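One protein chain omitted, others in place.
Up next, chain A:
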């Protein structure tokens, strides 16, 4: 390729000096053209190549000799041949074509991505006499761009597969760029313009200040740290509450790079709800465990007391038996005394037997039978039948209201009524009057041990006109072996009411007593309604 080839389209009608100067200038220009890294080609308005620089030779594989005089279409792929008349048409109209990205084919058949800048070549009079083309091989650039696009796509797919939304906020323009998933999370339509005001209004009022302070701080710190915060929003489309985990990092740009806050977000509503649910369950279980523990502690304490009191009270008749036996030995020659001490031994043995039976009954209550629907009216009826004779002998009047059915252990409930009615009949110095009624207990009337409770309770009241007791002993009377000052004619083991208490507690209820000495007693049994 020569300078003549390049300037072949230029008019050469100037003076010699001018001509020489021009020659020098053209040689310079030709040298620039030849040393360019871009392919520089000129052609006629009909598309015949008139010059072909070194870079063009390297780029397309054709030498200048092979191309000059040949149509440029030689390097245009068949499917792009229609580009040429369009380009030539534009040039003929005096227009330029800049950075036109297209494909050209090398001599060896390899397709190249090139960027073309095409300009008209004019003579001194301004007539368009040809075309200059500067071609840049952008194959590598295209490949790199394609790779970036592929990676971006891969990243987007990876992010979306994790349900992560990505977001970007420009600090200079205050513009948001949100991924589709981010919009889905916030329930924002694809065409809605996102601005700070809109987002701030969607944040839950309780989390708003905290979040905004956090973001402001992140912008001030700008130490390249990752920021992470969780907050609630009310979704744009449906107003649903949604928990969001937002991660972000602030990049402070310089020069052409703008400062940006970028990050990801994740909808953690289900996770939060599951966590809350789990915490609720844990709290409930802890409460249940605490209650069970409390009951166990009570039960242990009761067992300890029971063991101590049982052994203590059982020793009492035993001690007397040994003492009176000793006295018999000392007074063997005095039949009257011997007889007296024998009767004492017999009474002590009798008492011991009663105590052992009582203790057995009490300890049997620990073995719980399954709960069954039990009609308390029926239970009471059968207990009253047992007392028929005593009721008649004592001229007692027993009035019963309607009693409900509850879930319980029939044998224990019978024992409960047997003991209470038995006491009312026994501890009475006139014709006994017993009144039994039932009603639903109001929450505030429940004993402290049952409060607070969402469970409804039936309150069964048993009122008598017996010898009663002093109110200050109202709790003690339920302690095992605790006997009240009932006078010598009333003998008891001190187990009956302790049994009643244990039965009611086995049924998740409570029993209270109200009394006044000489004026009767009122027992209230609280049992869970079915």
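Note that contacts are C-beta pairs under 8 Å (C-beta built on N, C-alpha and C of every residue); 3 or more make two chains touch, one makes a residue touch a chain; residues count from 1.
Keep this in mind: contacts and distances are computed from a predicted model.
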Options "(2Fe-2S)-binding protein", "Response regulator", "ABC-type transport system" or "Sodium/panthothenate symporter": UniProt name of the undisplayed chain: "Response regulator"
Residue in contact with the excluded chain [from A:316, A:386 or A:433]: A:316
Of A:48, A:327 or A:522, the one touching the omitted chain in the full complex: A:327
Touching residue (missing chain; options A:348, A:374, A:412 or A:458): A:348
Residues belonging to chain A that touch the chain removed from view: 308, 312, 315-316, 318-320, 322-324, 326-327, 344, 347-348, 470, 473, 483-486, 488
